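A single protein chain has been omitted; all remaining protein chains appear in their positions.
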Amino acid sequence: MNTAQLLNGVALGSLLMVLSSGLAMIYGLRGVANFAHGALYMSGAYIAYSVSDRVSFWAALVVVPLALAVLGVVLELVFFRPLQHRSHIELGLITFGLALMAERIVVLIWGERTLRVTPPEFLQGTASFLGVDYPAYRLAIIVIALLIAAALVLWLRYTDVGLHIRASSQDIETAAIMGIDVDRVSLIVVAVGAALAGLAGALAAPYIALDPGMGNAYLITILIVVVVGGIGSIGGAMVAGMGLGIIQTVATVWSPSFAVIVPYLALTVVLLWRPTGLAGKRVS
Amino acid sequence: MTTTALPQDDVSPTRTQRPGRYGRGRTTLIGLAAAVGVLLAGLVVPYVVTDTYRMSIVLDATLLSLMAIGIGFLARHLGLISLGHGAFFGVAAFAVGVATTNWGWSPSAAVGFGVVAGTVVALLMGVLVVRASGFGFLMLTLALAQALYAINVQPSMREWTGAHDGKLLSYDRDLTFLGLTQADVMNPGLFWPFAWISLVVCATILWLVGRSRFGTTLEGIRENEERMRFSGYDTFLPRLAAFVLSGAVASLGGALFAINSGYVSPDILGFGKAGDGLIAVLLGGFTLLVGPILGTFLFVYAQANLNFGGNLHLFTGMALIVVLVFMPGGITIGAQKLYHRIRRGRR
Partner (left out) sequence: MNKRRLVAAVSVAALASTMAACGSASSNSGGDDGGDDAPIKIALIPPTSGALAQFGTDATQAWKTAVRLANEAGGVDGREVELIVKETDTDPATTLRAAREAVTQDGAQFIGAVMTSPENAALNAQLESLNAMSFNALGKDDALVGEQCSPYAVHVVQTSSMDINALAESISEMPGEKWAIQAVDYSTGHSAAETFKAAAEEAGKEIVLEQYAPLDTTDFGSYISKLKNSDADAVFAVEYGADGIAFVQQADQFNLDQQLDTVLGFNMVSEPLFETLGDTIVGYYNNVGYDVNADNELNKEFVEAYTEDHGSAPYYVPADNFLAAETLFAGIEEAGSTDPAEVSEALRGLTFDSIVGEVTVREDDMQVLRDSYLGKVAKGDGGLEFEIVANASADVTTPEADPACQL
């Protein structure tokens, strides 16, 4: 088990971490399992492709979160808010329908071919890190993801908005009674969650080839991460995401065919042993 | 909070408020008579739809409906949405493939084996999942089905399931399936009676179970599991039994599907097909027994006719959203409400 393999695991884990924190936020607050999260991630990646093709990769890193935040706002205003009294499962299924549509729309716009995004010049090739020659771009992903995670945690912990978010995630009715503008908080959470998904997609674009199946491929994994981490616990999702990324990569080194089943095994074991997930409230 | 929207205001005319076993018994007999009538009427279909292509679509829809009514039964009586029924359908299909191609069994025995295999998988999965509910249940069924898919496409499984290529069934041309030769069993018109009878019988069984005391127990569990336990009911076994029953029905569909089509694709176990099945059930609505069947027929029809350039999912996604938002309870409930509104309007 050498450093390069460990770094591979951390790189994948970083991506999962960013992606699942967004999902955890939305689930924690709205109670909705956002099945469209994979589609948001995919849209982020494809928009990043178009932007970096025309302008630059850095521009993409700015444009994508903004664009996806807008999508998040639409999602909240059109679906989550008006239908908030419906059951959570129904809302989840609506997002499932949205995911199906979004995936097809992406294909209609960008085509079926697998696309490739090249990272910016200075991040191409390898850099020397901890004694190994490791792709510079992956190192960048790790750094950026850790920064985002830290920023997210600090934001939630030390700002007023963060306090409101945590309160609403814990008990939305009481929070409303206490005077928190739950609708506004909700809007922020969904927008930020979607932006995070898009950002993860933009970051992943030069790392993994873009293809129409990429949303689905990760959707199930991040749903598992969120459930394993614990519903409503963003920190739990982040830890679970990083953990799963590392475990899966290590498993791939040892036995690739087994590694594919690791997430499912993890979910089953965790849910049976601890139905609340590793760090959260009751799952249902 | 309950997980499904039930028609709160409109009461279906057949569900009378009259107490007493006489009332219930009579409804049951009416239902059975209706089932027989529907069964006999349906057997006429191949004489009406003489074209092979259209008949095969009808047949496909019928076999998929078996999976759908299984999903619908769980959703209706236990409030559990399952993404795992594709696993039972698929396992049964592959089991038929293995039995005929690898072990040389006769198709009839193979189909029986397929049903048993699927039911066993339902039992094993049920033990793991029925303690959960809501989203946890959904995720567990999804994860376990995906795990089965991943195992199925392993190259080491190639000899048994064909891995990514799928399983082409081959068996001795002399062996017959309940009287049909190999060539005939693939003819939709000739295979139809088996599929149709299976569907009607299974639907009737599920309906009877739903109306029985067992069904009421299930609904009690759906409403408030804790209260049922406090009242002295064991909640684990009834749920497991319901899960296994719905799995067995789905398995029958899968086994018949395999013997009819002669080829089993690994995609049958995948997330896509499971999602499609669930969408079909939601579109039709699971409050009424015929809802999932209607939804499945609509879905298969759409797949055959609206799939220009792969846009099927665009339309089904849209349809799902529209139905969930404006017609919770599915098209059947929407139609029922419309009917009542018209009736009330007339008075």
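Quick notes on this structure:
Chains here go by letter, A and B, matching the order in which they are written, and residues are numbered from 1 within each.
Here is the rule we use: a contact is a pair of C-beta atoms (placed from the backbone, for glycine too) under 8 Å apart; a residue touches a chain by one contact, two chains touch by 3 or more.
Every value quoted in this text rests on a predicted model; they were computed, and no experiment measured them.
Counting the whole complex, the residues of chain A in touch with the unshown chain are 2, 4-5, 8, 11-12, 107, 112-116, 118-119, 124-126, 133-138, 206-209, 211-214, 217, 249, 252-253, 256-257, 259-260. Taking the complete complex into account, residues 21, 25, 28-29, 32-33, 35-36, 39-40, 43, 46-47, 49-53, 55-57, 60, 153-155, 158, 163-166, 168, 178-179, 183-184, 186-194, 197, 201, 261-263, 265, 267, 303-304, 307-310 of chain B touch the chain not shown.
Quick note on the criterion: only the chains that are shown with their structure count from here on.
With centres set at the average Cα position, the gap from chain A to chain B is 33 Å. On the side of chain A, the complex with chain B involves touching residues 33, 83, 86-90, 92-94, 96-101, 103-105, 107, 216, 220, 223-224, 227, 231, 257, 260-261, 263-265, 267-268, 271-272, 275, 283-284. Looking at the complex, you find that chain B touches chain A at residues 1-5, 81, 128, 131-140, 142-144, 146-147, 150-151, 154-156, 271, 275, 278-279, 282, 310-311, 313-314, 316-321, 324-325, 328.
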